[in-house]
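Inspection log for the structure reproduced underneath, given as structure tokens.
Only one protein chain is missing from this complex, and each of the others stays in its spot.
Here the chain labels run A and B in written order, and each chain numbers its own residues starting at 1.
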Amino acid sequence: MSKALDVAMLIAVLIGLWQALNWYAGDVAISSPYDTTLHLIAQFERPRFWLHLAESIKAFGYALAIAWIGGIGLGVWLGAHRFAGEVAEPIVVALYSLPKVTLYPLVLLIFGLGISSKVAFGAIHGIAPVALFAMNSVRNIRPVYIKVGRTLRLTPLDAARRVLIPAALPEIATGLRLGFSLTLLGTLLGEMFASQRGLGFMIVNAIGLADTKTMMAVTLLLFIFAGTANAILLAGERALHRRV
Amino acid sequence: MTRAGAWRLGLLAGFALALELATRTGAISHTILIPPSAMLARLAGIVAEGQLVDDIAFTLLSVLTAFALAVSTGFLAGIGIHALPRLRRALDPFFATYYAVPFFVFYPVMIAIFGLSKLPVIAIAYLFAVVAMIVNTLNGLDRIPRVLAKVARVHRLSWADAAWNVKLPAAAPNLFTGIKLAIAYAFIGTIASEFIMATSGLGYSIAYAYNNFDNRTMYALMLFVVALVGAINLGLYEWEKRLMKRRTGR
Partner (left out) sequence: MSQIHARLAGVTRVFPGSAGHGDVHALGPVDLDLARGEFFSVVGPSGCGKSTLLEVLAGLQTPTQGAAAFEDKPIGAETPEGVGVVFQEDSSFPWLTVWDNVAFGLKRTALSGAEIETRVRDALAFMGLKDFHKAFPAQLSGGMRQRVCIARTLVLRPRLILLDEPFGALDQQTRLLMGDELLRLWRETGATVLLITHALDEAAMLSTRVGVMSSRPGRFIDLVETGWPRDRDSRIVADPAFGAVTARLWSNLRGESLKAMGHA
């Protein structure tokens, strides 16, 4: 209970800071919390906004599916094959830390304007952390667990289901959460450059028109969405971590 | 070099060779990708002519500034937050959400605050990098085994001696992770905000070349960024591996 209070207090402090920035820099640079919230609510009455939202959700959904499934597949394989993992790990790390925006023109040239570019861009952002965590989770399974599975004469399938997956799951969950955040970031960045639709486009468009209120309103929506999703994923992850 | 290192290098060289062949034979059209050798040639040209050297230097300086600030203040903030468990509990969900928000959209806000200069880019890169350092400092402090802190006490170490010779080395693996991420995020923050909105710098030059259909310059600069970040990462990876080998025995 006191934790909820602490978080609420922190949110209050953040809103206070935001308001202070608004007073300092003016409405043109940064709209006030109150105006922004009203403007965000007003957006939901505009059909065009729903179009943008739907487009973003679709692109993000595809990108997330690719990042999660592809990342787990790649990570588990690299974790199980020690040498392959050692060869590939720094390459995946480098992909993780590369400013991937610079690759945007390349992605555009390959996938063309449209949703597939956004999806690809989201997925390349998200896949690296998922793969890295999945790889480490498999590497870190204590050898004694594998031995226990063998002495209990489990079939490989049973060993995977009852021993290996439960042992690796908590760390994989952490990777999935990070992958979620970064895929969202990647998809939005994708929308920002070469798309006529989606929330990312709305943001750049608003920046171009110096429409600070809309820029802030969409960003606020993203904050709330990312924050809520993260809290849910984090709760799931904690529950998994507690079991081991 | 390790066997894995040699394989890795071979793999990357093979990849570059395949691209070279594919683009030379026309399997991949030049409008999509140019041969790596052509990228290199153009990059050499850019450097030789002194073009864009200012932009590159500028970008690297921004990255370095943001990185240094993020590591130092992030480390101190981590120590401070660690000492205040309640603040820490409240902050945790925010740290977890932090990296889902595209900070670049605040560029106009930064301009309003800092004016039209290099500072907005550095500020965004700093904001991007600092949280990774804070989070990993916290992780590192959490993982100092309690018994090692006790050893420091029974040896009657002074506060500074214990901090420097026991706590810091005990937390070092996580601090190293924080530093690695801070470099990565400083790069991402700097180049991405240049790419999107600045009027100078490496990121801007790539966007500019792209908009003017100057594929050769664009790819040359892309190669530069990829190679630079890749090399820094590989170097850190090998270094960390060597340090950790003693500590973990593998």
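Following the convention adopted for this analysis, contacts are C-beta pairs under 8 Å (C-beta built on N, C-alpha and C of every residue); 3 or more make two chains touch, one makes a residue touch a chain.
Because the structure is predicted, anything quoted here is derived from the model rather than measured.
Enquirer: Just to confirm, in the complete assembly, which displayed chains does the hidden chain contact?
Expert: When the entire complex is considered, the left-out chain reaches B.
Enquirer: Among B:6, B:151 or B:231, which one touches the chain that has been omitted from the display?
Expert: Touches the omitted chain: B:151.
Enquirer: Across the whole complex, list the residues on subunit B that are touched by the chain not included here.
Expert: Residue positions of subunit B that touch the missing chain: 145, 147-148, 150-151, 153-157, 161, 166, 169-170, 172, 246-250.
Simple rule for what comes next: only the chains that are shown with their structure count from here on.
Enquirer: Could you grab the centroid distance between subunit A and subunit B? Build each centroid from C-alpha atoms only and quote it in angstrom.
Expert: Those two chain centres are 18 Å apart.
Enquirer: List the residues on subunit B that touch subunit A in their complex, please.
Expert: Spelled out, the residues of subunit B in touch with subunit A are 2, 4, 7-8, 11-12, 31-33, 86-87, 89-91, 93-94, 96-97, 99-102, 104-109, 111-113, 180-181, 183-185, 187-188, 190-192, 195-197, 203, 206, 210, 218, 221-222, 225-226, 229-230, 233-234, 237.
Enquirer: Provide the residue numbers of subunit A that touch subunit B in the complex, in ascending order.
Expert: Spelled out, the residues of subunit A in touch with subunit B are 3, 6-7, 9-10, 21, 24-26, 28-30, 83, 86-91, 93-94, 96-106, 109-110, 177-178, 180-182, 184-185, 188-189, 192-193, 200, 203-204, 207, 210, 212, 215, 219, 222-223, 226-227, 229-231, 234.
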